[in-house]
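Here's the structure we're looking at; comments come further down.
The other protein chains are all here in position, but one chain of the complex has been omitted.
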Amino acid sequence: MISVGINGFGAIGKRVAWAVSQQDDMKLVGVAKTSPDSNARKAVDIGYGLFCADKDLDFEASKKRFADAGIKTRVLPEMFREINVIVDTSPGKVGAINKEKLYDGKDFHMIFQGGEKEKIGMSFNARANYNKALGQKSLRVVSCNTTGLLRVLKPMSELYKLKDVFVVLARRAADPKEDDKGPINSYVPTELPSHHAPDVQTVMPEIDITSFGGALPMTIMHQHSLIIETEEKPDENEIIEKLSKETRLALLGNEGKTPPSSSTVIEMARDLNITPRNDIMNIVILKDTIKTKGNKIMMMYYVHQESDAVPENIDAIRASLKKASQAESMSRTDKTLRLDLMKKKLEKYFP
Amino acid sequence: MISVGINGFGAIGKRVAWAVSQQDDMKLVGVAKTSPDSNARKAVDIGYGLFCADKDLDFEASKKRFADAGIKTRVLPEMFREINVIVDTSPGKVGAINKEKLYDGKDFHMIFQGGEKEKIGMSFNARANYNKALGQKSLRVVSCNTTGLLRVLKPMSELYKLKDVFVVLARRAADPKEDDKGPINSYVPTELPSHHAPDVQTVMPEIDITSFGGALPMTIMHQHSLIIETEEKPDENEIIEKLSKETRLALLGNEGKTPPSSSTVIEMARDLNITPRNDIMNIVILKDTIKTKGNKIMMMYYVHQESDAVPENIDAIRASLKKASQAESMSRTDKTLRLDLMKKKLEKYFP
Amino acid sequence: MISVGINGFGAIGKRVAWAVSQQDDMKLVGVAKTSPDSNARKAVDIGYGLFCADKDLDFEASKKRFADAGIKTRVLPEMFREINVIVDTSPGKVGAINKEKLYDGKDFHMIFQGGEKEKIGMSFNARANYNKALGQKSLRVVSCNTTGLLRVLKPMSELYKLKDVFVVLARRAADPKEDDKGPINSYVPTELPSHHAPDVQTVMPEIDITSFGGALPMTIMHQHSLIIETEEKPDENEIIEKLSKETRLALLGNEGKTPPSSSTVIEMARDLNITPRNDIMNIVILKDTIKTKGNKIMMMYYVHQESDAVPENIDAIRASLKKASQAESMSRTDKTLRLDLMKKKLEKYFP
Partner (left out) sequence: MISVGINGFGAIGKRVAWAVSQQDDMKLVGVAKTSPDSNARKAVDIGYGLFCADKDLDFEASKKRFADAGIKTRVLPEMFREINVIVDTSPGKVGAINKEKLYDGKDFHMIFQGGEKEKIGMSFNARANYNKALGQKSLRVVSCNTTGLLRVLKPMSELYKLKDVFVVLARRAADPKEDDKGPINSYVPTELPSHHAPDVQTVMPEIDITSFGGALPMTIMHQHSLIIETEEKPDENEIIEKLSKETRLALLGNEGKTPPSSSTVIEMARDLNITPRNDIMNIVILKDTIKTKGNKIMMMYYVHQESDAVPENIDAIRASLKKASQAESMSRTDKTLRLDLMKKKLEKYFP
């Protein structure tokens, strides 16, 4: 039984907490928060152990804040004694501070998120480099966009030798709950060059990839347009056959019509009610956009930015602690988080 | 046991089907659809009986269409023999055609939606006129906005004599799945005067109400700003106390901060995972906006346009067939559709 | 000849600079900026005198920054010697600092914007309190929303005794150029109570007004829904007749159809090409929404947030320096900034 602690209970933390609770080889020791707000009450109501944290490491002051709000907690350092691994889901760059000031030198292993810099730990994607991660004390689960790219590029690289990859990103500019972020009516280019391609290379250094694009006024999913140049002449059916086998990808048609919009796909997840929050942890490939032209391949897909890296956190835990092989871990994760069912249903209803 | 058939399986039909399936005094005979698309397969997968309908009433042709798509159905008239009541959730104005051509003269009762004209049946709201609906062969569940207004105005009218009501609507211009409707960047006034006030009066003719407003580029919830003039001098605490007792209303604060945005409320529903599709069937009143000034009351609230009229459909079934008293029906509906739990949780997490 | 200096060259500063340049009784000494960016070059190209400012009042350092960027400037204090009045258009709250540290004790008069606190100077609206402003050394032109309200309420108050006013605001959440502000898909309530009503009362303390509402994902215009209770029984035609005489209001129909959307009105301004940036400095009243009910009046209108307070800045200059009567100043401003032509054209093309 792996004892897991989670530091942070925001968009990712709450999802990873749920995901851990679905595993029969894991036990959630608890989640840590800095402020005694509604999310703290929610954690208690769900039955999660609650630990108080503090930006200035004054844990007793934090404990008092929670107590004053009527919430009983233990202090974060108490969590450390009971866990085999911590999943740090604090906001970008805070993980690095936590590592230095709180985690380093302790026995437990560490899983960080993609908002942290590369050096914090080995960049991880379950499909692409699980075996390299075995036993690593610190792993960094790459971001939502990078996870999407790796899930597609790894199987593609097994099929063909990839010579040159270009990805154009149409990023959702804010999550549904982020009601202060824009733009409202604009195309906002990303930093140049975009960080996504180098991030892919932290996991698959052999991939020659370039990324660019912009942020757009939508909240529900990122969209990628991919152009891959291969050594061999690629074949559409072969590609579809290969990608179809991947549980973490779902290949959607639309009954011969134009591929479904991102809101149509999310509406299906709402109808299916398979996952909490109607998350789609699988990458949603628009099957009819998979086209070849000479030795180039095109493809469009959607990335559910809030949830697609959640399964990778679960696998990262097992890899880091050497508790399962890649196939075993991914298969367990896919079943327990229902990526297999989601894939099956989405593919059935978008034939 | 009430045998229920549903004609239509769109935004409302799929929700009413689920709601019926949660009642222990009801049995869902099946749902009817005109085209053998993914939604038809979904209905079959869920285990709903599937009946084929046809715009030109050529049911055998429709049956063949479904058969050609590999979906076995029975024809709509077969449903008629097995049901006590039909809930018609076809698109606006089609219900009237169905009534005339298919339903009239049959034994079963009929529940229509607010998109139909007033004359199709008695306008219904569970809180406002359940008793008048007892035994009515045809009922019309009023629209999402009207349902919201009635749920607030009925208890308010029990507290004070309402002299004059004004409601300013900020309408969501499209549902999440409607990816072709706008505006993208504009305020679009509604028809003038707006139909909402007269619709309220089909249920509560004694209310002197005026409605106006516009449609805006958002998909998740309508918003109402209400100004009520009363005969007596109103009292904020009295109002809050009165409305707090209503299960179909939820009164949300925000820990002393500005009231929560509509996306923040929907995000909470996603976290709570109490209802399918994270629907919020309760009207979400922003508690801190309840203010009095002389003999006037102000108030702002959100209406989840996709789902708030669903409980009313369940109550309309019972009222029409005289199967339960108002208190009994509403209480059962609130429990089975979890409006009571949703209210409790929302109010807890938005203190 | 009034010598005018402008401190700040953003959304308001650039418009006031243009507006000053259109007056034959004013001379633009120049505009002041803190950074040598593209806007600085634009100011030079237009032919405006350019003065360098600095947050820490280190003007020589600022001058060097500009010089390094190849832009020749004079320092802000040099402007002070040549002007009769300064229009401060710096970001909210910075004006107060400027007043204390730079302007107080100097000979020139000061015009501030609505983002400053009330105490910075007498709140000003040309239509509502020009005469009280005569000779005032410091004036504060109220914000876009307040300006809109006052332009409507002042004439209304001349027609009827106003007992009680409610305004529901649908605020545009960001200006067209603000590409980082949201929400993208949400209704975000404003602070409670909203500051607009008290701001109206800084100019018309006799008005009993309450304001509330929210921000929405649109960039082009605010929208107000007004409910006014009067002592006397109001008459629609009388109201229309009264408001029609106001040059700073435009009363738009839509050939008997639903009132025009805000984007339709802006498109008309683009077609007309009467003002730079296609600004609509007039308040756009939707004529067909002017309705009475007993002793209450309803009304909807649009406020062009970027520009409607620009004419008030011009009038504030004249009032402060006692250079013209109210009628004379407003008439000159309306002609030179073409509010008269814009009103005429809009009313003609939206009959």
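The first chain written gets the first letter, and so on, giving A, B and C; residue counts start at 1 in each chain.
Quick note on the criterion: a contact is a pair of C-beta atoms (placed from the backbone, for glycine too) under 8 Å apart; a residue touches a chain by one contact, two chains touch by 3 or more.
Computed from a prediction, not measured in an experiment: that's the story for all the values here.
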Among displayed chains, the one left out touches A, B, C
Contacting the left-out chain: of B:G115, B:G182, B:P198 or B:G253, that is B:G182
Using the touch definition up top, pick the residue from A:Q22, A:N273, A:T289 or A:Q326 that touches the left-out chain.
A:T289
Of A:G13, A:P36, A:G121 or A:P217, which residue touches the hidden chain?
A:P217
Residues belonging to subunit C that touch the chain removed from view:
14, 37-38, 41-42, 45, 176-177, 179, 184-185, 219, 255, 261, 263-264, 266-267, 270-271, 273, 276-278, 348-351
On subunit B, where is the contact patch with the chain that was removed from view?
173-174, 176, 178-186, 188, 217-219
Would you write out the residues of subunit A that touch the absent chain, in ascending order?
164, 166, 168, 170, 183, 185-193, 210, 212-214, 216-221, 223, 225, 227, 258-264, 286, 288-289, 291, 293-294, 296, 298, 300, 302
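The criterion applied here is as follows: only the chains that are shown with their structure count from here on.
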Think of each chain as a node with edges to the chains it touches; is that a line, ring, star, complete or other?
complete
Leader among chain pairs (count of C-beta contacts)
B-C
For the two copies subunit B and subunit A, is the contact made of the same residues on each side, with over half of the numbers shared, or of different residues?
same
Could you give the separation in Å between the centres of subunit A and subunit C, each centre being the mean of its C-alpha atoms?
47
Residues touching two or more other chains, restricted to subunit C: which are they?
183, 185-186, 188, 217-219
